[in-house]
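Missing here: one protein chain of the complex. Every other protein chain is in place.
Presenting chain A:
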Amino acid sequence: MTASFEELRLEGVSRSFSGNAALADLDLTIRRGEFIALLGPSGCGKSTALNCLAGLLPLTGGRIWCDDTRLDTLPPEKRGFGMVFQNYALFPHLSVWRNIAFGLQMRRLPRAEIRKRVDDAVHLVRLKEHVAKLPGQLSGGQQQRVAIARAVVLEPSLVLMDEPLSNLDAKLRLEMRTEIRRLHQTLGLTTVYVTHDQEEALSLADRLVVLRDGKVQQIGPPEEVHTRPVNKYVADFMGYRNLVLMQASTVEGGRVTVTGHGLTLVGTPVGDIEPGDAVVVGVRPEDLRIGDVVEDGPAAVVEVVEYQGREVAVEARTASGIELHLRTDRRPAPGDRIGIAVDPRRLLVFPAGPDS
């Protein structure tokens, strides 16, 4: 059993399934009390990483250290981590109370202590009036709360959450997100959270780990990953919906001028870019502004306008046929000709190479 740790180190953790690497060389150090989000599209290896941490999948390479104890050779029941599963995995034949008490009973704690801790956990997730029910009699959100209570009642040194909100409707998802954040703030439990939802990851985590095809792309705090993605894949995943293949023409003083599709734009280079290189230009819809139509300036014709509450999402097409997504509080009409303006700091220019 691991009581608590200062640092949990993953060294070159790898897992392959019949020769195909699902997770390759994951290096990560998790500090006590941290909230880490593993983020990536489906099939990126994030759930594999979580299962490796939990001990449900043996590693095919690398080691996991809990301070100075080697962890990856221990079976799941000896690791003392709490896990919240995507489908909750509540025991259908046990009442809410017994579900939550299960882990404590497995540890053979005195009956009085079990009762007290389960009652506290039930109180924490606000399920007092449902303790005698079976999981099948609860709503999705309530089942979710039971699953969380069952994992945290053991006060585990690490809580693992595998897309816990993906089966909930939009409103409940927001509520539970706040709830998870609140729990993390109250209990201070170290958490590793797997999700494919960038917004969820940004709002919950202290640090993000962005994965793609089993490889780490970027590790950093939410602001950093959000504003300075290291490559075009991370940018794509973090909401840079406008990704356009262009060519660098001049590079100087932290600014790069790119041309292509009849457009000339100025942006910020990310990585090594030489004049003449093929580049991918990334910009978020909310960083594209509608300006006046100027001679030789970038312009586009509005095609689709979607009302989204405070803002409208606009899909426009340039003369050369590139589709642009932008968000604005103005309300253009389909067919309008608009000028496009963008802050060079918000226009990121990535090398176009296959990988970087």
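Keep in mind that, in the parts below, a contact is a pair of C-beta atoms (placed from the backbone, for glycine too) under 8 Å apart; a residue touches a chain by one contact, two chains touch by 3 or more; residues count from 1.
Here, contacts and distances are computed from a predicted model.
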| item | value |
| --- | --- |
| Chain left out of the displayed complex - its UniProt protein name, from "Heptaprenyl diphosphate synthase component II", "nitrile hydratase", "ABC transporter permease" or "Spore maturation protein A" | "ABC transporter permease" |
| Chain not shown: contacting residue from A:Gly140, A:Gly220 or A:Gly271 | A:Gly140 |
| Of A:Thr60, A:Asn167 or A:Thr264, the one touching the omitted chain in the full complex | A:Asn167 |
| Contacting the left-out chain in the complete assembly, out of A:Ile114, A:Leu127 or A:Leu154 | A:Leu154 |
| Per the touch definition above, residue among A:Gly43, A:Gly61, A:Pro76 or A:Gly220 touching the missing chain | A:Pro76 |
| Hidden-chain contact residue, picked from the options A:Arg31, A:Arg107, A:Arg182 or A:Arg337 | A:Arg107 |
| Hidden partner interface residues of chain A, rising order | 54-56, 75-77, 79-83, 85, 87-93, 102-103, 106-107, 134-136, 140, 143, 147, 150-151, 154, 160, 167 |
